[in-house]
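What you see is the complex with one protein chain gone and the rest in place.
The block that comes next holds chain A.
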Amino acid sequence: MRINFDDLINPELHPEYEPERIFSDDTSFIDVVSPDEVTNSNLSIDPNRQPVVIVDNLHVKYRVYSSGKAVGAAGARRLLQSNMRGVRTVHALKGISFVAYENESIGVIGSNGSGKSTLLKAITGLTPPASGSVYARSRPSLLGVGAALIPGLSGDKNITLGGLALGYSRQEVEEMREEIIKFAELEEFIDLPMRTYSSGMSARLKFAIAASKQHDILIIDEALAVGDAKFKKRSEAKIREIRENAGTIFNVSHSMNSIKETCNRCIWIEKGVQKMDGDTDTVIKAYQAHLKKK
């Protein structure tokens, strides 16, 4: 008898879990939908509200070797081999369309490999669309500044560097410095190099710097809160504050509770297809019902 492992998983205990499928033998979602099969949801813009992001019939495709290696990485083979055998196209997003308005916070949910992160990358402009396009009022930014910081420098110098990286002027950084140090609870350690910090301390510093920015369009990818329970609470409060000030927020998380708490609208993506778009509670209910059914 063949054991179906999916039956062994209690969906109530693991509502967000689904085995990674992109490179498994299950190819059912690879190119099964041709672009014209997908119904193009007709975008309609509510004239009474200010749209901030418009995603118009967005398709994203990746080309991968059947071995799972990205085509781009195997440059030599691409040079030497004209007919690309074994290359598969993964149609990661199949026609996503929606309009995000000012002051909305939108949760994006779906099983693993459903295209959530691809959608967010496409919104920030880091993944090229195969067709369709994304329009935005300003360039959407990810909440995070860690990449700009240098471990060998003191926390204090990293605040300068991070602030400038976020687009502040030197003077604005000076004005925020005290507040960042206080929020990160690093008053005594701010002159030490960042590499001497504990992971919690550097996470706090990164969060405090990143959170100092007022974002017009903000994207939060599964990193809602960092640090110990106390700091987590404060960072959640800070995110709420950013959300109130930010124009629009996109939030990807596997935690349905965090989505419920922070989002007033929800988009559910399954295998690259937009399944549902609407009120958070309704969409999450439908999503969980779908997980149970499987």
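Basically, a residue touches a chain if its C-beta (ideal position, glycine included) is under 8 Å from a C-beta of that chain, and two chains touch if they have at least 3 such contacts; residues count from 1.
As a convention for this text, contacts and distances are computed from a predicted model.
You can't see one chain of this complex, but its UniProt record names it "Transport permease protein", from the set "Transport permease protein", "Peptidoglycan glycosyltransferase", "Malonate decarboxylase acyl carrier protein" or "Membrane protein". Contact with the chain that does not appear here is found for just one residue of A:89, A:131, A:169 or A:214, A:169.
Across the entire complex, the residue among A:130, A:153 or A:291 in touch with the chain not shown is A:153. In the full complex, chain A contacts the hidden chain through residues 43, 45, 50-54, 56, 70-73, 75-76, 121, 123-128, 133-137, 139-142, 144-148, 150-153, 157, 160-161, 164-167, 169-170, 193.
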